[in-house]
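All protein chains of the complex are present and in place, except for one that has been dropped.
What follows is subunit A.
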Amino acid sequence: MPSTEYLFVFAQSHEEFRVPELLSISELYGFTIGFNRYANVLEKAVKRPFMILTLDNEEHAKILAQRCIMIKSVHEFYAEGASYDALHEHNCRARPQWERYIPDTSFKFYVLGYNFTISQRCQHEIIESFAYMDFLGKIDMKDPEVTLTVFEEYESDRAPHGELHKYGEFKQVYFGRLIVDGTARALIGTFNVKKRQYFGNTSMEAEISLLMANQTLASPGKLIYDPFIGTGSMAYTTAYFGALVYGSDIDGRQMHKTPGIIRAAAQYGVASRIMDLCTFDVTNHPWRCGSLFDAIITDPPYGVRAGAKRLGRKKLREDRDRFQYASPRPNEPYIPPTKPYELSQLVTDLVHLARYLLRPGGRLVFFLPTVSDEYAPLDVHAMLCDGMELVANSLQDFGSWGRRLITIKKTSLVEYPPPSFDSVRDAEESGDMYVPAHKDFREKYFQGFKKESES
(Lines give C-alpha, C1' and ligand atoms only; values in the text may rest on other atoms or scores of the structure.)
Protein backbone atom coordinates (compact mmCIF):
# COMPACT_ATOMS: atom_id res chain seq x y z
CA MET A 1 0.00 0.00 0.00
CA PRO A 2 1.26 3.50 -0.79
CA SER A 3 2.38 5.31 2.31
CA THR A 4 2.77 9.06 1.89
CA GLU A 5 -0.30 11.24 2.25
CA TYR A 6 -1.14 13.88 -0.34
CA LEU A 7 -3.74 16.61 -0.21
CA PHE A 8 -5.76 16.76 -3.45
CA VAL A 9 -7.63 19.94 -4.30
CA PHE A 10 -10.38 19.42 -6.88
CA ALA A 11 -12.35 21.70 -9.16
CA GLN A 12 -15.80 22.12 -7.72
CA SER A 13 -17.81 20.55 -10.52
CA HIS A 14 -18.70 17.03 -11.67
CA GLU A 15 -18.06 15.64 -8.18
CA GLU A 16 -18.88 12.05 -9.05
CA PHE A 17 -16.33 12.07 -11.87
CA ARG A 18 -13.29 12.73 -9.67
CA VAL A 19 -12.58 9.35 -8.15
CA PRO A 20 -13.25 7.33 -11.33
CA GLU A 21 -10.86 9.65 -13.18
CA LEU A 22 -8.13 9.21 -10.55
CA LEU A 23 -8.55 5.44 -10.68
CA SER A 24 -8.47 5.37 -14.49
CA ILE A 25 -5.27 7.39 -14.77
CA SER A 26 -3.53 5.43 -12.00
CA GLU A 27 -4.51 2.20 -13.79
CA LEU A 28 -3.23 3.58 -17.09
CA TYR A 29 0.16 4.40 -15.56
CA GLY A 30 0.26 1.25 -13.41
CA PHE A 31 0.25 2.57 -9.85
CA THR A 32 -2.19 2.55 -6.97
CA ILE A 33 -3.85 5.28 -4.95
CA GLY A 34 -4.71 4.63 -1.30
CA PHE A 35 -8.21 5.63 -0.21
CA ASN A 36 -7.71 4.24 3.32
CA ARG A 37 -9.16 7.30 5.01
CA TYR A 38 -12.42 6.96 3.16
CA ALA A 39 -12.95 3.22 3.54
CA ASN A 40 -16.60 3.57 4.60
CA VAL A 41 -17.36 7.17 3.75
CA LEU A 42 -16.24 7.51 0.15
CA GLU A 43 -19.68 8.52 -1.08
CA LYS A 44 -19.81 11.49 1.29
CA ALA A 45 -16.15 12.35 0.87
CA VAL A 46 -16.38 12.76 -2.90
CA LYS A 47 -18.71 15.75 -2.45
CA ARG A 48 -15.92 17.73 -0.79
CA PRO A 49 -13.27 19.60 -2.75
CA PHE A 50 -10.38 18.24 -0.65
CA MET A 51 -9.25 14.64 -0.29
CA ILE A 52 -6.25 13.16 1.47
CA LEU A 53 -5.01 10.18 -0.50
CA THR A 54 -1.85 8.09 -0.31
CA LEU A 55 0.66 7.58 -3.11
CA ASP A 56 4.02 5.83 -3.37
CA ASN A 57 5.85 8.96 -4.45
CA GLU A 58 5.63 12.48 -5.81
CA GLU A 59 6.04 11.35 -9.40
CA HIS A 60 2.61 9.73 -9.24
CA ALA A 61 1.10 13.00 -8.02
CA LYS A 62 2.68 14.75 -11.01
CA ILE A 63 1.32 12.18 -13.47
CA LEU A 64 -2.19 12.60 -12.05
CA ALA A 65 -1.98 16.40 -12.17
CA GLN A 66 -0.88 16.34 -15.81
CA ARG A 67 -3.74 14.15 -16.91
CA CYS A 68 -6.73 14.45 -14.53
CA ILE A 69 -9.10 17.21 -15.58
CA MET A 70 -10.64 17.49 -12.09
CA ILE A 71 -7.37 18.18 -10.20
CA LYS A 72 -6.59 21.79 -9.33
CA SER A 73 -3.46 21.01 -7.31
CA VAL A 74 -1.71 18.31 -5.28
CA HIS A 75 0.19 18.99 -2.04
CA GLU A 76 2.33 17.02 0.35
CA PHE A 77 -0.08 16.74 3.28
CA TYR A 78 1.20 18.06 6.60
CA ALA A 79 -1.80 18.70 8.83
CA GLU A 80 -5.52 19.31 9.18
CA GLY A 81 -7.90 20.26 11.93
CA ALA A 82 -11.33 21.60 12.77
CA SER A 83 -9.55 24.56 14.41
CA TYR A 84 -6.18 26.26 14.07
CA ASP A 85 -5.13 24.87 17.45
CA ALA A 86 -5.75 21.34 16.22
CA LEU A 87 -4.01 22.10 12.91
CA HIS A 88 -0.87 23.49 14.61
CA GLU A 89 -0.70 20.57 17.00
CA HIS A 90 -0.91 18.16 14.09
CA ASN A 91 1.63 20.17 12.13
CA CYS A 92 4.15 20.01 14.99
CA ARG A 93 3.92 16.24 14.87
CA ALA A 94 4.55 16.40 11.10
CA ARG A 95 7.84 18.22 11.75
CA PRO A 96 10.01 15.43 10.23
CA GLN A 97 8.30 16.12 6.88
CA TRP A 98 9.17 19.83 6.76
CA GLU A 99 12.18 20.38 8.97
CA ARG A 100 14.58 19.93 6.06
CA TYR A 101 13.26 23.24 4.65
CA ILE A 102 14.12 25.19 7.84
CA PRO A 103 17.78 26.15 7.32
CA ASP A 104 17.98 27.62 3.85
CA THR A 105 15.01 27.20 1.52
CA SER A 106 13.20 30.10 -0.11
CA PHE A 107 9.46 29.89 0.43
CA LYS A 108 6.05 31.41 -0.09
CA PHE A 109 2.93 31.14 2.04
CA TYR A 110 -0.63 31.11 0.68
CA VAL A 111 -3.95 31.21 2.50
CA LEU A 112 -7.06 30.25 0.51
CA GLY A 113 -10.67 29.93 1.56
CA TYR A 114 -13.03 27.55 -0.12
CA ASN A 115 -16.50 29.19 -0.30
CA PHE A 116 -15.11 32.17 1.60
CA THR A 117 -12.84 35.09 0.86
CA ILE A 118 -10.36 35.66 3.64
CA SER A 119 -9.33 39.27 4.17
CA GLN A 120 -5.72 40.34 3.74
CA ARG A 121 -5.45 41.11 7.45
CA CYS A 122 -6.70 37.68 8.48
CA GLN A 123 -4.41 36.01 5.96
CA HIS A 124 -1.51 37.85 7.51
CA GLU A 125 -2.49 36.71 11.01
CA ILE A 126 -2.79 33.12 9.84
CA ILE A 127 0.64 33.20 8.26
CA GLU A 128 2.07 34.70 11.46
CA SER A 129 0.58 31.84 13.48
CA PHE A 130 2.96 29.46 11.67
CA ALA A 131 6.01 31.38 12.97
CA TYR A 132 7.00 28.41 15.16
CA MET A 133 8.07 26.55 12.01
CA ASP A 134 10.95 29.01 12.03
CA PHE A 135 11.85 28.84 8.32
CA LEU A 136 15.14 30.73 7.93
CA GLY A 137 15.22 30.93 4.12
CA LYS A 138 14.10 34.06 2.35
CA ILE A 139 10.53 34.74 1.34
CA ASP A 140 10.26 34.69 -2.43
CA MET A 141 6.83 35.46 -3.91
CA LYS A 142 7.91 34.89 -7.53
CA ASP A 143 9.97 31.74 -7.66
CA PRO A 144 10.15 30.03 -4.27
CA GLU A 145 11.64 26.60 -3.71
CA VAL A 146 8.64 25.60 -1.62
CA THR A 147 5.07 26.88 -1.52
CA LEU A 148 3.09 26.25 1.64
CA THR A 149 -0.67 26.55 1.47
CA VAL A 150 -3.43 26.78 4.06
CA PHE A 151 -6.94 25.89 2.85
CA GLU A 152 -9.98 26.78 4.90
CA GLU A 153 -13.04 24.81 3.84
CA TYR A 154 -16.42 26.44 4.40
CA GLU A 155 -19.48 24.25 4.05
CA SER A 156 -21.27 26.41 1.48
CA ASP A 157 -21.49 29.98 0.28
CA ARG A 158 -23.83 30.78 3.15
CA ALA A 159 -23.67 29.94 6.83
CA PRO A 160 -26.34 27.47 8.08
CA HIS A 161 -28.65 30.28 9.29
CA GLY A 162 -28.68 31.80 5.82
CA GLU A 163 -26.49 34.82 6.47
CA LEU A 164 -22.97 35.30 5.25
CA HIS A 165 -20.23 33.30 6.87
CA LYS A 166 -18.17 34.93 9.53
CA TYR A 167 -14.46 34.48 9.43
CA GLY A 168 -13.37 31.32 11.25
CA GLU A 169 -16.62 29.36 10.87
CA PHE A 170 -14.88 26.86 8.64
CA LYS A 171 -15.49 23.15 8.67
CA GLN A 172 -11.89 22.05 8.32
CA VAL A 173 -8.51 23.60 7.67
CA TYR A 174 -5.70 21.88 5.75
CA PHE A 175 -2.00 22.60 5.42
CA GLY A 176 0.60 21.25 3.01
CA ARG A 177 3.43 21.87 0.56
CA LEU A 178 2.54 22.39 -3.10
CA ILE A 179 3.86 19.63 -5.33
CA VAL A 180 2.17 20.43 -8.59
CA ASP A 181 -0.66 22.49 -10.05
CA GLY A 182 -3.14 20.61 -12.20
CA THR A 183 -2.09 21.33 -15.78
CA ALA A 184 -4.76 19.19 -17.47
CA ARG A 185 -7.48 21.72 -16.63
CA ALA A 186 -6.04 24.10 -19.21
CA LEU A 187 -7.15 21.62 -21.88
CA ILE A 188 -10.74 22.68 -21.22
CA GLY A 189 -9.83 25.97 -22.91
CA THR A 190 -7.92 24.23 -25.69
CA PHE A 191 -10.95 22.14 -26.65
CA ASN A 192 -13.52 24.91 -26.23
CA VAL A 193 -16.34 24.00 -28.64
CA LYS A 194 -16.95 27.64 -29.60
CA LYS A 195 -13.43 27.97 -30.95
CA ARG A 196 -13.68 24.73 -32.91
CA GLN A 197 -13.66 24.69 -36.72
CA TYR A 198 -16.59 22.31 -36.80
CA PHE A 199 -19.32 21.58 -34.29
CA GLY A 200 -23.07 21.04 -34.03
CA ASN A 201 -25.87 21.57 -31.54
CA THR A 202 -25.21 18.21 -29.91
CA SER A 203 -21.42 18.58 -29.61
CA MET A 204 -20.18 17.51 -26.20
CA GLU A 205 -18.65 20.25 -24.04
CA ALA A 206 -14.87 20.23 -23.71
CA GLU A 207 -14.58 19.32 -20.03
CA ILE A 208 -16.83 16.28 -20.37
CA SER A 209 -15.15 15.16 -23.61
CA LEU A 210 -11.84 15.18 -21.74
CA LEU A 211 -13.25 13.29 -18.75
CA MET A 212 -14.66 10.69 -21.13
CA ALA A 213 -11.32 10.34 -22.91
CA ASN A 214 -9.63 9.67 -19.58
CA GLN A 215 -12.16 6.95 -18.78
CA THR A 216 -11.13 5.14 -21.99
CA LEU A 217 -7.46 5.04 -20.83
CA ALA A 218 -6.54 6.67 -24.15
CA SER A 219 -2.79 6.63 -24.81
CA PRO A 220 -0.41 6.32 -27.79
CA GLY A 221 -1.02 3.27 -29.98
CA LYS A 222 -4.48 2.47 -28.61
CA LEU A 223 -7.30 1.99 -31.10
CA ILE A 224 -10.60 3.62 -30.13
CA TYR A 225 -13.99 3.62 -31.89
CA ASP A 226 -16.97 5.96 -31.72
CA PRO A 227 -20.01 4.32 -33.37
CA PHE A 228 -22.14 7.50 -33.20
CA ILE A 229 -19.38 9.96 -33.97
CA GLY A 230 -21.61 12.91 -34.93
CA THR A 231 -19.40 16.01 -34.86
CA GLY A 232 -16.50 14.11 -33.31
CA SER A 233 -16.24 15.78 -29.88
CA MET A 234 -14.62 12.81 -28.17
CA ALA A 235 -12.45 11.87 -31.15
CA TYR A 236 -10.37 15.03 -30.64
CA THR A 237 -9.69 14.49 -26.95
CA THR A 238 -8.91 10.77 -27.23
CA ALA A 239 -6.63 11.47 -30.21
CA TYR A 240 -4.96 14.28 -28.25
CA PHE A 241 -3.96 11.70 -25.63
CA GLY A 242 -2.35 9.66 -28.41
CA ALA A 243 -5.04 7.19 -29.40
CA LEU A 244 -5.98 6.35 -32.99
CA VAL A 245 -9.69 6.85 -33.60
CA TYR A 246 -12.26 5.28 -35.89
CA GLY A 247 -15.67 6.88 -36.25
CA SER A 248 -18.88 5.87 -37.91
CA ASP A 249 -22.30 7.43 -38.20
CA ILE A 250 -25.52 6.55 -39.97
CA ASP A 251 -25.70 10.16 -41.15
CA GLY A 252 -23.03 10.68 -43.77
CA ARG A 253 -23.86 14.36 -44.25
CA GLN A 254 -21.81 15.25 -41.19
CA MET A 255 -18.76 13.63 -42.67
CA HIS A 256 -18.81 14.51 -46.36
CA LYS A 257 -17.09 17.35 -48.22
CA THR A 258 -13.69 17.98 -46.61
CA PRO A 259 -14.99 16.30 -43.52
CA GLY A 260 -15.49 18.80 -40.72
CA ILE A 261 -14.11 16.29 -38.26
CA ILE A 262 -10.81 16.26 -40.14
CA ARG A 263 -10.69 20.05 -40.18
CA ALA A 264 -11.32 20.25 -36.44
CA ALA A 265 -8.82 17.45 -35.77
CA ALA A 266 -6.22 19.37 -37.80
CA GLN A 267 -6.85 22.39 -35.58
CA TYR A 268 -5.73 20.26 -32.61
CA GLY A 269 -2.83 18.71 -34.53
CA VAL A 270 -4.35 15.22 -34.46
CA ALA A 271 -5.77 14.80 -37.99
CA SER A 272 -3.42 11.88 -38.72
CA ARG A 273 -4.80 10.03 -35.69
CA ILE A 274 -8.31 9.96 -37.14
CA MET A 275 -7.97 6.53 -38.73
CA ASP A 276 -11.07 6.69 -40.90
CA LEU A 277 -14.65 7.88 -40.83
CA CYS A 278 -17.30 5.60 -42.30
CA THR A 279 -20.98 5.95 -43.04
CA PHE A 280 -22.99 3.01 -41.76
CA ASP A 281 -25.65 2.00 -39.30
CA VAL A 282 -24.05 0.30 -36.33
CA THR A 283 -26.83 -2.31 -36.26
CA ASN A 284 -25.72 -3.31 -39.79
CA HIS A 285 -21.99 -2.80 -39.48
CA PRO A 286 -19.23 -4.08 -41.75
CA TRP A 287 -16.48 -4.81 -39.16
CA ARG A 288 -14.93 -8.06 -40.34
CA CYS A 289 -14.00 -9.42 -36.91
CA GLY A 290 -14.25 -8.71 -33.19
CA SER A 291 -11.68 -7.96 -30.47
CA LEU A 292 -10.45 -4.95 -32.46
CA PHE A 293 -10.62 -1.94 -30.19
CA ASP A 294 -9.05 -0.90 -26.90
CA ALA A 295 -12.05 1.28 -26.16
CA ILE A 296 -15.41 2.36 -27.49
CA ILE A 297 -16.41 5.90 -26.59
CA THR A 298 -19.70 7.41 -27.59
CA ASP A 299 -22.54 9.75 -26.76
CA PRO A 300 -25.52 7.90 -28.21
CA PRO A 301 -28.19 10.22 -29.60
CA TYR A 302 -31.03 9.89 -27.11
CA GLY A 303 -33.66 11.82 -28.90
CA VAL A 304 -33.95 15.26 -27.36
CA ARG A 305 -32.14 17.28 -29.98
CA ALA A 306 -31.24 14.44 -32.34
CA GLY A 307 -32.92 11.08 -32.20
CA ALA A 308 -31.19 7.80 -32.82
CA LYS A 309 -31.99 6.08 -36.07
CA ARG A 310 -31.31 2.66 -37.44
CA LEU A 311 -31.94 1.20 -40.85
CA GLY A 312 -35.39 -0.20 -41.47
CA ARG A 313 -39.00 0.97 -41.49
CA LYS A 314 -41.27 1.68 -38.57
CA LYS A 315 -43.84 -0.89 -39.59
CA LEU A 316 -44.38 -2.61 -42.87
CA ARG A 317 -47.70 -1.59 -44.32
CA GLU A 318 -49.35 -4.57 -45.84
CA ASP A 319 -51.39 -2.51 -48.25
CA ARG A 320 -48.20 -1.31 -49.91
CA ASP A 321 -45.74 -3.16 -52.02
CA ARG A 322 -42.75 -3.50 -49.72
CA PHE A 323 -40.20 -3.16 -52.50
CA GLN A 324 -41.78 -0.02 -53.82
CA TYR A 325 -38.89 2.16 -52.59
CA ALA A 326 -36.21 -0.46 -52.49
CA SER A 327 -34.11 0.31 -55.53
CA PRO A 328 -32.68 3.74 -56.25
CA ARG A 329 -33.51 5.70 -59.37
CA PRO A 330 -30.56 5.94 -61.69
CA ASN A 331 -28.21 8.89 -61.07
CA GLU A 332 -29.77 9.67 -57.72
CA PRO A 333 -28.04 8.89 -54.46
CA TYR A 334 -29.98 6.23 -52.63
CA ILE A 335 -31.05 7.10 -49.12
CA PRO A 336 -32.28 4.07 -47.24
CA PRO A 337 -35.26 4.46 -44.90
CA THR A 338 -34.57 4.67 -41.19
CA LYS A 339 -36.64 4.05 -38.09
CA PRO A 340 -36.28 5.39 -34.54
CA TYR A 341 -33.97 3.50 -32.23
CA GLU A 342 -35.41 3.35 -28.72
CA LEU A 343 -32.85 4.28 -26.06
CA SER A 344 -32.94 1.25 -23.75
CA GLN A 345 -32.68 -1.08 -26.73
CA LEU A 346 -29.83 0.97 -28.18
CA VAL A 347 -27.94 0.80 -24.87
CA THR A 348 -28.40 -2.95 -24.47
CA ASP A 349 -27.24 -3.44 -28.06
CA LEU A 350 -24.27 -1.14 -27.47
CA VAL A 351 -23.06 -3.24 -24.53
CA HIS A 352 -23.33 -6.42 -26.60
CA LEU A 353 -21.60 -4.81 -29.57
CA ALA A 354 -18.80 -3.62 -27.28
CA ARG A 355 -18.35 -7.12 -25.91
CA TYR A 356 -17.82 -8.30 -29.49
CA LEU A 357 -15.64 -5.44 -30.74
CA LEU A 358 -13.49 -4.79 -27.64
CA ARG A 359 -10.26 -6.53 -26.84
CA PRO A 360 -10.11 -8.22 -23.45
CA GLY A 361 -9.65 -5.50 -20.82
CA GLY A 362 -11.07 -2.89 -23.21
CA ARG A 363 -13.55 -0.28 -22.02
CA LEU A 364 -16.92 1.00 -23.16
CA VAL A 365 -17.51 4.63 -22.12
CA PHE A 366 -20.83 6.34 -22.87
CA PHE A 367 -23.53 8.61 -21.52
CA LEU A 368 -26.86 7.31 -20.35
CA PRO A 369 -29.62 9.89 -19.80
CA THR A 370 -31.79 9.11 -16.80
CA VAL A 371 -34.96 10.46 -15.21
CA SER A 372 -33.89 11.54 -11.71
CA ASP A 373 -37.00 10.45 -9.80
CA GLU A 374 -37.23 7.07 -11.48
CA TYR A 375 -33.60 5.99 -11.78
CA ALA A 376 -32.55 2.87 -9.90
CA PRO A 377 -29.04 1.36 -9.86
CA LEU A 378 -30.57 -1.77 -11.37
CA ASP A 379 -31.17 0.23 -14.58
CA VAL A 380 -27.42 0.11 -15.16
CA HIS A 381 -26.81 -3.40 -13.86
CA ALA A 382 -29.61 -4.79 -16.03
CA MET A 383 -27.83 -3.66 -19.21
CA LEU A 384 -24.69 -5.67 -18.42
CA CYS A 385 -24.08 -9.13 -19.81
CA ASP A 386 -21.60 -11.95 -19.21
CA GLY A 387 -18.03 -10.78 -19.52
CA MET A 388 -18.90 -7.08 -19.11
CA GLU A 389 -18.37 -5.44 -15.72
CA LEU A 390 -19.29 -1.98 -14.45
CA VAL A 391 -16.23 0.15 -13.61
CA ALA A 392 -17.81 3.55 -12.93
CA ASN A 393 -21.18 5.31 -12.98
CA SER A 394 -20.97 9.10 -12.48
CA LEU A 395 -23.99 11.39 -12.51
CA GLN A 396 -24.08 14.81 -14.11
CA ASP A 397 -27.22 16.23 -12.51
CA PHE A 398 -29.55 18.58 -14.43
CA GLY A 399 -32.39 18.45 -11.87
CA SER A 400 -35.38 16.47 -13.12
CA TRP A 401 -33.07 14.51 -15.39
CA GLY A 402 -29.41 13.80 -15.59
CA ARG A 403 -26.92 11.81 -17.52
CA ARG A 404 -24.63 9.15 -16.21
CA LEU A 405 -21.18 8.53 -17.58
CA ILE A 406 -20.99 4.75 -17.64
CA THR A 407 -17.66 2.92 -17.86
CA ILE A 408 -17.84 -0.81 -18.53
CA LYS A 409 -14.87 -3.14 -18.89
CA LYS A 410 -14.69 -6.32 -20.94
CA THR A 411 -13.29 -8.71 -18.34
CA SER A 412 -13.71 -11.89 -20.34
CA LEU A 413 -10.96 -13.39 -22.49
CA VAL A 414 -13.52 -15.29 -24.57
CA GLU A 415 -14.27 -14.17 -28.11
CA TYR A 416 -17.96 -13.45 -28.49
CA PRO A 417 -20.06 -13.72 -31.66
CA PRO A 418 -21.46 -10.53 -33.21
CA PRO A 419 -24.67 -9.41 -31.48
CA SER A 420 -28.08 -9.85 -33.11
CA PHE A 421 -29.35 -6.31 -32.34
CA ASP A 422 -32.65 -7.90 -31.41
CA SER A 423 -31.75 -8.57 -27.79
CA VAL A 424 -34.52 -6.45 -26.37
CA ARG A 425 -37.17 -7.80 -28.71
CA ASP A 426 -36.05 -11.34 -27.88
CA ALA A 427 -36.32 -10.63 -24.17
CA GLU A 428 -39.68 -8.92 -24.63
CA GLU A 429 -41.02 -11.94 -26.42
CA SER A 430 -39.83 -14.28 -23.71
CA GLY A 431 -41.56 -12.02 -21.18
CA ASP A 432 -38.76 -11.74 -18.59
CA MET A 433 -37.90 -8.19 -19.38
CA TYR A 434 -36.70 -5.65 -16.83
CA VAL A 435 -37.88 -2.16 -17.80
CA PRO A 436 -35.25 0.47 -16.96
CA ALA A 437 -36.29 4.04 -16.18
CA HIS A 438 -34.45 5.35 -19.24
CA LYS A 439 -36.77 3.42 -21.59
CA ASP A 440 -38.62 5.87 -23.84
CA PHE A 441 -36.47 8.68 -22.45
CA ARG A 442 -37.40 10.96 -25.32
CA GLU A 443 -41.14 10.75 -24.62
CA LYS A 444 -40.55 11.29 -20.90
CA TYR A 445 -38.37 14.31 -21.62
CA PHE A 446 -41.03 16.02 -23.71
CA GLN A 447 -43.69 15.24 -21.11
CA GLY A 448 -41.57 17.10 -18.57
CA PHE A 449 -40.94 13.90 -16.58
CA LYS A 450 -44.46 13.91 -15.15
CA LYS A 451 -45.67 10.64 -13.77
CA GLU A 452 -48.65 9.18 -15.58
CA SER A 453 -50.86 9.80 -12.55
CA GLU A 454 -50.03 13.53 -12.65
CA SER A 455 -50.80 14.11 -16.27
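Here is the rule we use: contacts are C-beta pairs under 8 Å (C-beta built on N, C-alpha and C of every residue); 3 or more make two chains touch, one makes a residue touch a chain; residues count from 1.
The criterion applied here is as follows: contacts and distances are computed from a predicted model.
Note on the omitted subunit: UniProt lists it as "Trm112p-domain-containing protein", one of the names in "NEDD8-activating enzyme E1 catalytic subunit", "Trm112p-domain-containing protein", "Beta-adaptin-like protein" or "DNA polymerase delta subunit 3".
Touch with the chain omitted from the figure is made, among A:Leu311, A:Cys385 or A:Ala437, by A:Leu311.
When the whole complex is considered, the residue among A:Pro286, A:Pro377 or A:Gly399 that touches the unshown chain is A:Pro286. Which of A:Pro49, A:Pro259, A:Pro300 or A:Pro369 touches the hidden chain is settled by the complete complex: it is A:Pro259.
Among A:Leu28, A:Val46, A:Val180 or A:Cys278, only A:Cys278 touches the chain left out of the display. Listed residues A:Ile250, A:Ala264, A:Ile296 or A:Met383: the one in touch with the omitted chain is A:Ile250. Mapped onto subunit A, the footprint of the missing chain covers residues 220-221, 223, 244, 246, 248, 250, 252, 255-259, 262, 272-273, 275-281, 284-289, 291-292, 311-313, 323, 325-328, 334, 336-337.
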